[in-house]
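Only one protein chain is missing; all other protein chains are in place.
Let's turn to chain A:
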Amino acid sequence: MSMPAYIFTLWRASVFVAALVPLAWWGWQVANNMAGPEPGRYLLLNIGLGALWLLLFTLSLTPLTKLTRWKGFNLIRRQLGLWTLAYAVLHLTCYVLFILGLDWARLGSEIVNRPYIIVGMLALLGLTALGATSNRWAMRKLGKRWKTLHKASYLILALVLLHFLWVVRADMQEWFVYALVGALLMCLRIPPVSRTLPKLRQRLKQSA
């Protein structure tokens, strides 16, 4: 199926706006005293969860392309990846500003002492490395190694899920759902499984 170019421009622009909307919504809630007695923590948790959603969206693009062959999914991969990084940076910023109160000495001791902070920081470092190498120049420079490097996004997903698991206190249900989706996306990249996706597409087409 071929689509006119403006459709893809529109598609990319809508994805950009859609990624901005949650931030605007939470900001509006905080400004209107709708975020509870601890607005900083409200932002921290929502933005952190938002980063996980974005990472899961980003990693679902390859399987979706294989399943549909629509090139629109490929066109938003870099954008969603960079949005994931942006949310993760905002998440850390909220932590430093609203939980630590800009106490840099405590940031140091927390990074050293708290496993969930260490794992979160590692995930953020990973996202930063992928973000920094997401431009054409880096892609050319890295050549074949670029793909290998960017498969680290799955390792980052595992770190993020571990970071999330370590803040769970009383009930695992929410975490379990995210972990299940994450595990599914990982499985879809195992070669024998990923080879079945185009076949599945054929079968869906025939039955349609």
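Note that a contact is a pair of C-beta atoms (placed from the backbone, for glycine too) under 8 Å apart; a residue touches a chain by one contact, two chains touch by 3 or more; residues count from 1.
The rule is simple: contacts and distances are computed from a predicted model.
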*asked:* Which of the following is the UniProt-recorded protein name of the chain this complex doesn't show: "STAS domain-containing protein", "Homoserine O-succinyltransferase", "Protein-methionine-sulfoxide reductase catalytic subunit MsrP" or "Permease"?
replied: "Protein-methionine-sulfoxide reductase catalytic subunit MsrP"
_Candidate in contact with the missing chain, chosen from A:Arg140, A:Arg169 or A:Lys205_ = A:Arg169
*Name, in rising order, the residues on chain A that touch the hidden chain in the full complex.*
30, 36-41, 43, 97-99, 101, 103, 106, 109-110, 113-116, 166-174, 176
